[in-house]
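Below you will find the structure I want to go over with you.
Only a single protein chain was left out; the remaining protein chains are all shown in position.
Then we have chain A:
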Amino acid sequence: MNAVAGRGRRAGVAEYIGEIAEHKGCRTSPGGSKTNCGSQAGQADLPKTIWEKVKNHPCYSEEAHHHYARMHVAVAPACNVQCNYCNRKYDCANESRPGVVSEKLTPEQAAKEVLAVATSIPQLTVVGIAGPGDPLANPEKTFKTFELVARAAPDIKLCLSTNGLALPDHVDSIARAKIDHVTITINTVDPEIGAKIYPWIFFNHKRYTGIEAARILIDRQLQGLQMLTERGILCKVNSVMIPEINDLHLVEVNKTVKARGAFLHNIMPLISAPEHGTVFGLNGQRGPTAQELKALQDGCEGETKVMRHCRQCRADAVGLLGEDRSAEFTTERIMAMDVNYDAEMRRAYQAKVEDERAAKVAARREELAELAGQKSEITLLVAAATKGSGLINEHFGHAKEFQVYELSTSGAKFVGHRRADVYCQGGYGEEDRLSTIIGAIKDCHAVFVAKIGDCPKRKLIEAGIDPVDQYAHEFIEKSAIAWFRCYLDKLQSGEILHVKRDNPAIHQKALTSAA
């Protein structure tokens, strides 16, 4: 067992991460220095070739995810690894988590769906295969789909997400298919920990269990990662944060995958509820709280870029990351459609999106200049209700999620999102919905909305969260920085006092695709 996992479990994640951060000379106080790493990395922080690859990929660039959409095509149902956080039997249309789909597609159906979606959602830039099983356990269907999509819509980027077990066997095919982004889920680099996450793997016509299974899987994952990065294929590593099993160990995973060339590390909270029917759901294994997740992400930042905007979407998700429009594009509907793929229309639309992005960046820069004279150690979180484009453009009561920004004198930094929907629970009234939302953002000092009713406004104030509607339809980051400037002014004049906020739980309920 390695040093990290062998440490006393009493030490909190945050405390432990603090030590690591200090040790490696990374910032120890949040907001204490400017961040130029993380998934927020912009044009200035990345080599040009990499920036070109990620700038319009919502899953690889935090900045892009406000503007560009992705879709997953569910052509790969078979899997070669059993994971304790996955249950392949369960499919509720209102369920949002990896491994779940409503329909399986043939490669031909998938290619047509891509064209139909790319025509109605012109900001769609990425098509991925993420399951519902493992794409590389279904190599024929996966590569046939990529071939058909590349032929019909050459402007769309291709990516895939794998558990890595079969990866070393398919690196050549991946390179040939011009797949320039590959995500590998690596939850541990320690076979003993792996044995607690994976009951078995199927490899070389044999089922392996326990530590032996985990050792084979980890070896294949790391070998595949290295083979891909040596060929210049961009790799993201996904890790599921499972408290008391791999949480502290993920720092070690972060270092290991960085050493093998991973571009981005995405640490996601375990989704686990009894109704999912997973091993972890049924044995009561809890997921991390929002603060535990953030502490780990903060601690890993600097080793490898850390992604914080992942929505852990379904293997057939369609749309911007915060939304799922897959229900609009059922196979039946797609097959009946007469699709006319208009690359020119898509180019024109995306040019408009680029103008919008540039305006957002310029607005942030101007507002930051205003903040330049301010000196303060304070960092705090704010939430924003948005439908995309980096704007405060959603009504408080309609928001299904809130984007969370960390504010300091260095500016506004995207640090995550909070689910606020209460679908799939049934019978919840307005009152419960409001308390659910307040619970989800109770670590925030303010919430920025396009509009808000009097009752929720009052409740938010009672809960110590400032409801801010004066920046309706303006850019989130610019508005948040402006608000923070006023906040610091008020503190200085003694008008208000700075208080620390609570630690919210992460919402485990399903995200529905119904609007």
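Here is the rule we go by: a contact is a pair of C-beta atoms (placed from the backbone, for glycine too) under 8 Å apart; a residue touches a chain by one contact, two chains touch by 3 or more; residues count from 1.
What we mean here is this: contacts and distances are computed from a predicted model.
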{"item": "Among \"Na(+) H(+) antiporter subunit C\", \"Branched-chain amino acid ABC transporter permease\", \"NitT/TauT family transport system ATP-binding protein\" or \"Ferredoxin\", the UniProt name of the subunit that does not appear here", "value": "\"Ferredoxin\""}
{"item": "Contact residue for the chain not shown (choose from A:K53, A:H66 or A:K104)", "value": "A:K104"}
{"item": "Among A:K89, A:R151, A:K375 or A:K500, residue touching the chain not depicted", "value": "A:K89"}
{"item": "Footprint left on chain A by the chain that the document does not show", "value": "77-80, 82, 88-89, 104, 132-133, 137-138, 202, 205-207"}
